[in-house]
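A single protein chain has been removed from this complex, and every other one stays in its place.
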Amino acid sequence: MAEQYAIEMLNITKRFPGIVANDNITLQLRKGEIHALLGENGAGKSTLMSVLFGLYQPEEGVIKKDGVEVQIKDPNDANALGIGMVHQHFKLVECFSVLDNIILGVEPTNHGFLQKDIARKKVLALSEKYGLKVEPDAKIEDITVGMQQRTEILKMLYRDNEILIFDEPTAVLTPQEITELMQIMKNLAAEGKSILFISHKLAEIMAVSDRCTVLRKGKCIGTVETAKTNIEELSAMMVGRNVNFHVEKKPMTPGNVVLEIDNMTVASKIHKNNAVKNVSLKVRQGEIVCIAGIDGNGQTEFVHGLAGLDPLVSGKIFLEGKDVSKASIRQKSILGMSHIPEDRHKHGLVLDYTLEDNLVLQTYFTDEFTDKLGFLKRDAIRNYAEKIIEEYDVRSGQGPITIARSMSGGNQQKAIVGREIEKAPELLIAVQPTRGLDVGAIEYIHKQLVAQRDAGKAVLLVSLELDEVLDVSDRILVMYEGEIVGEFDPKKTTQEELGLYMAGAKRMEVKA
Amino acid sequence: MRKNIWKTNGMQSLIASLICIILGLLIGLVVLLFINPKGAFGAIGTLLKNFMIYGKASLRLKYFGTTLVKTVPLLLCALSILFSYKVGLFNIGCSGQYTAGCCAALYAALKWGWGWFPCILFAIMAGAVAGAIVGVLKSYCNVNEVISGIMLNWIILYLTNTILSNVKEPTSPYTYQLSQYGKNALLPTLGLDKLFNNNANVTMAVPISILIAIVIMVVLNKTKFGYELKATGYNKNAAKYCGMKENRNIILSLVISGAIAGLGAALYYQTGIQQWECTTASVPGMGFNGIAATFLGGLNPIGTILASYFIQHITLGGAYVDKTMYCSQISDLISAIIIYLCGFVLFLKIMMNKAIDRIEEKKALKNEVSKEGSAK
Partner (left out) sequence: MILLIQYTLIFSSVLILVALGGCFSEHSGVINLGLEGIMVMGALGGALAMKYLPIAIPGFFYVLLVLLAAILFGVVYSSLLAVACINYKADQTIVGTALNMLGTAAATVLVKAINTAENVNNVSSEISYIEPKKKFIAYLGEFEFNWFMVITIIALVVAYVVLYKTRFGLRLMACGEHPQAADSVGINVYKMRWAGVLISGAYGGLGGICYILAGVSIWKFEYGVAGFGFLALAVMIFGQWKPHRIALSALLFGFFRALGNTYTVFEFLVNMKLPSTVYNMMPYIISLIVLALTSSHSRAPKAEGIPYDKSQR
């Protein structure tokens, strides 16, 4: 008799207009195993999981549970089959309590009235059994990301799910929290749950999974026993070539101070405390300074305060020696500050504008593009856009007149990078510039950052990815709860050491 | 690749608007059939005929002129709404700004005897101030512009009734006739009245309103200011990120929007065609019908000219409907149905694109097949 699988996805093909997202993919999950699904951004992992979860219907292929073919038409079907998922972006209602979020959709009721006491008992029992510490009555918006994730896991357990999908669960956690999560996953597997673990981080996959299926460009490359492989082999399978993960760069030759921040404090929009507290730092010509930290520790507010999107509570900012604490965004931009924003759709682009109109977003008002009467110089804009498109290899359907919305994420980001660098800035602020991009685009953007540094510009990088932090930067500052709690030389530190500071377990005095 | 003409935005907007009009009239017809089956077709015909109902060409021409005169304020209200909509704001306070303009123009004309030009300026200012209030509340206090706009509409209405009571006929609720008490404020006709069988109400207002539509189109599409406004409308976060002054743009766009509405009132009341009724108990419909014209016009200034004319045409046509069977409000009803249908325009466009894609795919398939055939 064939081996018993908890779930099998056989020869799944899913097409979208113009692209085959999943091309004849087979994935078999054994009972009680932790099975990793590895692939780059855009390799088709999310699509495959959406198929399993009933969000998409595949054109071809079958799904079997315990050897029996099943139809999964919507998340309800998946739920009924005992499939649960922790989404990469948590699906939690922020103003609801932990308990309300766990029971949402499967509420115990009496004639339509909620019976929260019954639910609370069950949640507390589960929380005890698996070591998932939560406060049932706290609101989601008030608790840590780690507890939000535990809430998501409890949501699956509360529904007695047997097959648990974790979609990139470590992106938001500290190295220590990641270790904790791995332990939880192992406990769950030991209790007989079958786990699918989606990731593009090789070390985590090596550490926790039993087997690993690799996807590349929508195709299934193969399934391997984790114990019989190594990181190099996996990475070659994932990318299709040997990747040089290390960024080549010359030794740094720092020059004058370009940016000096003195005791900057920025208020939070979410809670009443300040999100950034008395931060002081300096960035010099020819160096890449990186702010590392877990998401939500004040990095966003720090950048918004620095760029002028949010007002400062106190403190001073000097750009090339000039006090710009009260200067407008436009003034700072003219004085030489460029900013690659964290969220390219929210801030970086006007998605309904054409590519060329987006490329002059920072410079449209200059004499180069606007005449004395206030009319735009369309020819000059076209020429300038064509130049950037060529230099930065921005690919799009119709060139300068492509609507930005229709472009791929990588090309949108290249357009933003090109726009901000072509402005010839003295200081380049790059916030998570490689988020959601494939390896090729990541390499390209890293090269551009290093090129700016080598050209004697100051670069301030804000990143959540420790690999990127260690590879690209010349100096690392760790931010924890809005404060700089450590300064490191990337050559002399490790992920583990950084992790302790990022989690607030250790701190040191840092002088700007 | 050749661009399919059916895929262009302008073409699709036009088709979508026509569908809305036809459906709106059909639904209106059904309502009429329901009320009284005998005269329904005739009544819809009357709406569409408007001044063509007169047999004599001279009378037709005269009432065509009247339709144009009444289209002017509607067009300007529609342009006012369009302008602020480009910045992402729904200026439902347009009616109030229009009323404010009317109040200013008539008061200046009747009380102070001002000339036509200062009267217009005063009306523009009044509308602009009303718009500015909405803008300030929106940008500094985060007040939804629809709700504050409605509140201001009523406040301005009551204020106008009170203020204009000072210049009203002692025996009726209407303000004095401009032709008797405020001749200076009557707009120059530029000889246009002669073209319309001596309809004295046809003045420079008609060409001015079309000029304004063109100016707005140029400002929105060709200038730095338009670029900023549209960027703010599409994505205000991005606009802020690149240093555009969001609050200033919001306020400025509502000020301009209010000014256009105020101008609309001046260009209407200063023809002397109508007086303000100081017991008016509801906000003038001009601003609301303007919404219909804006969306029916596909949010394009030139489209808006046509749509405004159409709406005004059927509204006036409503006056000729057989009163023993129907009331004149059926044209309001049809306008309202058309606005409702305009809500589906996005959906219609998506459907059109899908249909076009399907046709193109089939064509491409055919081409391939025929190629293969010829290769053999």
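Letters are used for the chains, namely A and B, taken in the order the chains are written, and counting of residues starts over at 1 for each.
By definition in this document, contacts are C-beta pairs under 8 Å (C-beta built on N, C-alpha and C of every residue); 3 or more make two chains touch, one makes a residue touch a chain.
Note that the coordinates shown come from a computational prediction; the quantities given were computed from them, not determined experimentally.
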**Fill in**
In the whole complex, of B:L29, B:V129, B:L190 or B:M325, the residue touching the missing chain would be B:M325
**Complete:** Of B:L159, B:L190 or B:L306, the residue that touches the missing chain is B:L159
**Request:** Among A:L55, A:V247 or A:L335, choose the residue that contacts the chain missing from this document, as touch is defined above.
**Result:** A:L55
**Request:** Could I get the residues of subunit A that touch the absent chain, sorted low to high?
**Result:** 55, 74-76, 79, 85, 87, 91-96, 100-101, 104-107, 109, 112-114, 155
**Residues from subunit B at the interface with the omitted partner, ascending** = 31, 35-36, 90, 92, 137, 141-144, 146-148, 150-155, 158-159, 161-162, 281-282, 288, 291, 295, 323-327, 329-330, 332-333, 335-337, 339-340, 342-344, 346-347
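Please note the rule applied: only the chains that are shown with their structure count from here on.
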**Asked** Of all residues in subunit A, which touch subunit B in the complex?
**Response** 307-309, 328-331, 333, 339, 341, 346-353, 357, 361-362, 364-365, 370, 374-376
**Prompt:** Given the complex with subunit A, which residues does subunit B contribute to the contact?
**Reply:** 222-225, 227, 230-231, 234-235, 237-245
